[in-house]
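Of the protein chains in this complex, one is absent; all others appear in place.
The first chain written gets the first letter, and so on, giving A and B; residue counts start at 1 in each chain.
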Amino acid sequence: MNITRREILRFVGGSALGLLLTPIPWKALDDSAVWTQNWPWIPEPRRGDISFKLTTCSLCPAACGMRVRCVGNQPVSLSGIQTHPLSQGALCPMGIVAHHLRYHPARVSRPLRIIQKNGSSRSTAMTFDEALDDISFAMKDARVSSQTIAVVDGRPGRTASHLFRQFAAQVPYGRYISYSEVSLDVLGSMFEKPIGPLGYDLDHAQVIVSFGVPLCDCWGTPARTARYLGKKFEGKQKLLQIEAYRSRTSEMADRWIPIRPGTDAAFALGMAHVILKEKLSQAKSKDLSEFESIVSTFSPSVVAEVCGVSEDTIVETARVFSMSKPSVAVIDGLTNSREAQAAVMILNLLVGNVGWKGGVAVRREVPTGLADIKNTESINSNMYSIPDHSIRVMLIDESLSGCQLSDTLLQKKLAENGIVVSLSPFVTERPFCAQYVIPTPVFLESLTDLSSPHDSESSSMSISFPLVPSPTGVVDPIYFIQRLASAAGVVNIESGTMEELVKRRAGVLYGEKRGTVFNASTGQLSGVRNLLSTDDMWNALITGGCWIDSAEIVKSFPAFRLSAFLSKVDINKLQSGKNQLVLVPFIEKTVYSNSEISPLMSKVGQESGLRPFGCRAYLNPTTAEVIGIHEGCRIVLQTNKGSMEAEARYDASIMPGIVGVSNTTHPQNFIALCEMNDNAAICPTPVKIQKV
Amino acid sequence: MESNQNKPRYGMVIDLDRCNGCGNCTLACAVENNIPPAQPEENERTGITWMRVYKVDNDKPYPENRAVYLPLTCHQCDHHTPCESVCPQKAVEYDTETGIVAQIPVRCLGCRYCMTACPYHARYFNWWDPEWLKGMETTLNPDVSTRMRGVVEKCNFCHGRLQAARAKAAVEGRRAIADSEYIPACAESCPTKAIYFGNLADANSEVSQLAKDKYSFRLLEQLGTEPKVYFRSEQPWVHQKMDTKLSAAAKENAHG
Partner (left out) sequence: MKFQFLWFLAGLCVMLFVGWVVFPYLLYERKEEPLQFSHKIHNETAGMSCENCHAFKDDGRFTGIPTLSKCRECHTDIIGTSPQEKKLVEEYVKQNREIPWLVYARQPQNTYFSHASHVKLANISCDHCHGPHGTTDSLRAYERNRISGYSRDIGGSSITGIKSASWDGMNMNDCADCHNKHNIPNTCLKCHK
């Protein structure tokens, strides 16, 4: 039998018919379709038991209660605790995605040494012991050359803060530098006797005069917006927002008063002028005469010219502020000159609201339960009063919210041979020095106590309790300082783990028998006196609860003296580029952290343009047309200090004549462009724009 | 699609006077629904934000310029649902049980006709395969599937949460769920409580009553899509800008 092509074709023909009579075509097609929908590189959610756990957010002083939804032991989403008395169920955008921080690519799990040479940086991993050796060597060197060893703490009041202070007190030339809400520190420095931790009692104020503070945009606590709106709609609270551009807070405020950027001090002093002239002041201090003479030059007509407002506005604001009681004036500490802050704080002194409900709250220190520190006054400092270039070893605790102090300020205070040791979960490169990064745990991995938000009436304490283990190699700041102390021969540092020490603190608070405790699991608020044991206190605090101190009312107004910041104030210097284009930063700092943020934040930046991000410059359309810039074109921003490329965008809510740039996402380029004020904060900078 | 009194019709009322444009809703939605973070080249046009907040202003120059923030999600159109009527794949279906317009990504072939048809720009396309940072994929929500490149997706009022609420009710022997048991991620995360969610078919619910309020309006009412998301504002300029019935009535009164 010959097998020719014809036979084969017949065979194939039969097979083809047979194929149609088998399940192969439709089954294979069906299954292949399914196969194309299940590509193996598309991640699938893990399976597991769903549970809800409670803890407290540690990203900022607001210490919002958090409800963590977990699959197995893995946190997958975060929401607020509705019954929490301070946070009232609100979270901020960063908080909603805080559970992603563990996976950030900038996460460090081993100590690093970063050396800057000729503009490039080189980082080497090292062991913890090697890092300790290096740092204690530098400390010995500091002792020999009488240079300062400083610990910088942006979240004072914690147990870790107490250990930092113990360390600084026993190290030769040691300094404990803390900053919190700087404007309150400025106010505190004006009193003759040191006055307890201060806060803004915004809940009870009748009138709030805010100088550019983003009160309705997650400053203080995210719940502030809801609290303010509730009172606003009932006519119980008025907010006057004074700032150059129409921010979210200006939109929601009762009244928005646009002033030229950088003229906050002038406006505040203008208000003070009116208050003194019309005898609306409640202040009972002997030393007002010097202040009166300074303020005499800030008459409404002069200030109106400087700020770009009408005289009536200044007079009316001053009257509303001083005649409605209680009232409080606020200004943000980190982005304004200390002159401006002092000017605004004096308004609070003039209406006599310090220590009164609805004004500046005087709170009590929250006891730590740890050994008292002798000579604590000698080591306490703020960064500005440290002599320039004097710090040989600068230890910065960036473990919770990064470092809010600008690089410029740090560089100014660091000695030429100085090193910076940052306690941080992420790599933080400082381009001006040799640096060590000690890896610390991130939110949900670390146990830490948290002290009070800036905008509440009394002190409070919460605990952020870990829900997941931290990677090996990561150390607690307390462990680091204890080990460094022993390596450096410092003897009296509290020993014990973070959990032991914080638990002790909870016990001490229980022993004080004052204040109330909120238990998030039961939703109940009870007086500390009514708790049965320390365990009740501890269990409440580690599950998203909080302890709130009873309010303290100051009986007599504390004596104050004129702030040294204002003795040299000069109306002429307070004018900012009237006839020139001025570069101004958008303060998105409340939403974008000084530490790292989840990549999902792109939803509110890059993917929707809701918040200004990266290199975009926002201009008023009239300004843009005058210069000849259309929306979306690339421009170069040129200042005395440098230049930067950006994409131009129109925004009719911005004052003509200013260019707003966001200070988000590692803005080294942007900061390099700007002039700095005495606070080492960016101040409005004259700028020229050219098309690329 | 007549509203059936026995079956819920879920809707929202968003108070524009309370929204401060923080963006919590956008982020909470992305976390709940396994939406991946942006690719480097992604922008406002290609980004996936099932809930997106827009800034709407009164078109006046500085300093009279005023704005409100408008959170925009799928409006679950009740009538002649535009996206459903154009889908060649039947990947979109109006769910008669809940009033939610279902988008089934596994059935979608990515023609994007529905994106063109949607008058509210509420539909988003996966231009890239979803990618999360190493380890971040362990934070995905098991109640929502992940999607692949080439399919359209949109808000479904966190239907996974409705299923969970129903399962809990079933174990307790109930068929109906209480209002408080089902809330989408956006409404839950709003710090100013600007988003009200509930059953529009229940005349006593807060959402129903707010929807009938004279200050409430819907977007593009004249198209007749009968959206189930209402907005509300007591500011006259907002009504003028949105060309609402209230502003039309005000104009009539003004002209006598």
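By definition in this document, contacts are C-beta pairs under 8 Å (C-beta built on N, C-alpha and C of every residue); 3 or more make two chains touch, one makes a residue touch a chain.
Since the model is a prediction, treat every value here as computed from it, not as a measurement.
Peer 1: Among B:Thr49, B:Asn156 or B:Ser216, choose the residue that contacts the chain missing from this document, as touch is defined above.
Peer 2: Considering the complete complex, B:Asn156 is the one touching the chain left out.
Peer 1: Would you indicate which residue among B:Asn24, B:Thr49 or B:Thr98 is in contact with the undisplayed chain?
Peer 2: B:Thr98
Peer 1: Looking at the full complex, which residue from B:Ala170, B:Ala203, B:Leu220 or B:Ala248 touches the chain that isn't shown here?
Peer 2: That would be B:Ala170, which touches the missing chain.
Peer 1: Which is it among A:Pro23, A:Gly119 or A:Gly235 that touches the chain not included here?
Peer 2: Final answer for the missing-chain contact: A:Pro23.
Peer 1: Considering the whole complex rather than only what is displayed, give the residues of chain A touching the chain that is not shown.
Peer 2: So the residues of chain A touching the missing chain come out as 1, 6-8, 10-19, 21-24, 27-28, 30-32, 34-35, 37-38, 44-45, 49-50.
Peer 1: Could I get the residues of chain B that touch the absent chain, sorted low to high?
Peer 2: Per the touch rule, chain B residues meeting the hidden chain are 93, 95-98, 100, 102, 104-106, 143-146, 156, 159-160, 163-164, 166-171, 173, 175.
The criterion applied here is as follows: only the chains that are shown with their structure count from here on.
Peer 1: Would you mind pulling out the distance in Å between where the CA atoms of chain A average out and where those of chain B do?
Peer 2: Chain centroid spacing, chain A to chain B, equals 32 Å.
Peer 1: In the complex of these two chains, what residues of chain B are touching chain A?
Peer 2: For chain B paired with chain A, touching residues are 18, 20-24, 26-28, 30-32, 34-35, 37-38, 42-44, 46-49, 52-55, 57, 59-63, 65-69, 106, 129-130, 132-148, 185, 188-189, 191-193.
Peer 1: Residue numbers of chain A touching chain B in their complex, please.
Peer 2: The touching residues are 37, 39, 41-48, 50, 71, 74-80, 89-93, 96-97, 99-100, 102-105, 216-218, 222-223, 225-226, 229, 246, 248-249, 251-252, 256, 258, 591, 598-604, 606-611, 620-622, 652-656.
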